[in-house]
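In this view, the complex is presented without one of its protein chains, the others remaining in place.
== subunit A ==
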Amino acid sequence: MATLGDLERAVMDVLWSTENPLSANDLRDRLHASNRDGARDVAVTTVLTVLSRLEGKNFVSRDRSMRPHLYRSVTTRAEHTAGLMHEVLGTAPDREAALARFIGSVSPAEAQTLRELLGASTPTAR
């Protein structure tokens, strides 16, 4: 059984992979076709629940002018990832990252020193 989080990701993957807005029925069919774990036999009502959650998170916008309602992704996956990465790298303007990274901020001089060390330490360079 897939969790709601897995289904959200499956729905977003479908929406991100297409240009056109989709109805809940279209989405269910594509989820079935994708043959992903837990998405194979999902019901339309479940898809609708997932879609309204995603709409609440501002990932999905709904076109109510038509019947059935049509859904599309608000921004591309790459834009979301870039935003997330700004947060991780502490370059987001509005928030300081509360995340401990493997390597924190490194000054350009420090990075340069390390590059030289890595270059100089190959056996051939000795």
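Heads up, the rule we're going with is that a contact is a pair of C-beta atoms (placed from the backbone, for glycine too) under 8 Å apart; a residue touches a chain by one contact, two chains touch by 3 or more; residues count from 1.
Note that contacts and distances are computed from a predicted model.
Comparing "Heme exporter protein B", "YceI-like domain-containing protein", "Peptidase family M48" or "Extracellular solute-binding protein" against the UniProt entry of the hidden chain yields the protein name "Peptidase family M48". Among A:26, A:55 or A:87, only A:87 touches the chain that is left out of the view. Contact between subunit A and the absent chain runs through residues 5, 8-9, 12, 57, 59, 77-78, 80-82, 84-85, 87-89, 95, 98-104, 106-107, 109-115, 117-119, 121-126.
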